[in-house]
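Structure first, then comments.
Omission of a single protein chain aside, the complex is shown with its protein chains in their original locations.
Let's turn to chain A:
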Amino acid sequence: MTMNKLLIKLAKTFILYFAAPLILLSAVYCIVAGSFTGTAYASTDYVTDYENGRRIFDEAGLLTDTEREYLESLSKKYGEQAGIEIIVLTHNDAHAVYPEKYIEDFEDLLPVDDRVYFLYDLYRGEIFMEGYGLAETYIHSKRIDEIFDSVEDDLRNGNYLEAFKTYIIQSAAYLEDDTELNYDHNYKYDTPPADFDADNKYTYDDYDYNYHYKSYYKAEQKKNNILFNVWFQLLISLFIGGSVVGVLAYSSGGVMTAGARDYLDRSKSGLIGCKDQYTHSTVSKVRKPSSNSSSGGGVKSSGGFNSGGFRGGVSSGGRSHSSGGRKL
């Protein structure tokens, strides 16, 4: 009874003195932490803009309004002609996810359709393309590389309008081109391009890409791991603190230490009957989960990083795509 009283008292004290300030503290922490984490984009705005017909999302502000409107009309025209949506993304956000995931997340916001994306990540100085639906087939890794070859110089020289124009027109053109469609995503340059530097880790063959993003990708996985979640950690800490105080309070008045071992007469006690009889067995079997099935939820877009040469991936929303990227 007295222990109960103590516990009730403890609980009351806890609520009065700790819970309220704690919630306050946590809120402050989250505001502070939140300002650091900052999500890449406000998803609802993008969806609204997309529904209003926008295809050019120039977050980095590379284009003037007239240039953007020109590209919008171009994208619409060539898109309708090719039967896909041609989308341009740019940003200069230090806290945005890595390019492949950025596009995947964007795609997951939108209704399923045939789309090709071109992302210019100014912060990283990388360009990345992904093709969904029809575009996955028609705009595959090799063709993505070819588009990159065409736009690279313009981007470097700041001719953004020209670069995006080329991308839109060339993408649309590939949809008409039925050759090379059995392309197996194992594209390798027959002969390395002139400026290919095997020692440069930013040269975009798959292996290097993998190398470059390995740490980033792991961090991404960790972010999604519950063990690294701020709230989870706070909860764990509170639990540990509570347990410590609880144990201290409980043991402050002394605990029972005498048990059976103190009174058992070992000389006269023991097991006097013991039988273990096997009766029967049952066996059940399940099929081994196949190794290429997705684990469900979380980050799945590992396809683009396979060092085996396959380029492409699957978004969190389950959309598979072709892909390719390059460091500018």
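Everything below uses one rule, namely that a residue touches a chain if its C-beta (ideal position, glycine included) is under 8 Å from a C-beta of that chain, and two chains touch if they have at least 3 such contacts; residues count from 1.
One rule holds in what follows: contacts and distances are computed from a predicted model.
**Student:** Refer to UniProt and select, among "ABC transporter permease", "Cation:proton antiporter", "Potassium-transporting ATPase KdpC subunit" or "Replication restart DNA helicase PriA", the name of the complex member that is left out.
**Tutor:** Of "ABC transporter permease", "Cation:proton antiporter", "Potassium-transporting ATPase KdpC subunit" or "Replication restart DNA helicase PriA", the absent chain's UniProt record names it "Replication restart DNA helicase PriA".
**Student:** Even though one chain is hidden, which residues of chain A still touch it in the full complex?
**Tutor:** Residues touching the hidden chain, for chain A, are 2, 6, 9-10, 13-14, 17-18, 33, 36-37, 215, 219, 222-223, 228, 230, 233-234, 236-238, 240-242, 244-245, 248-249, 252-260, 262-265, 268-288.
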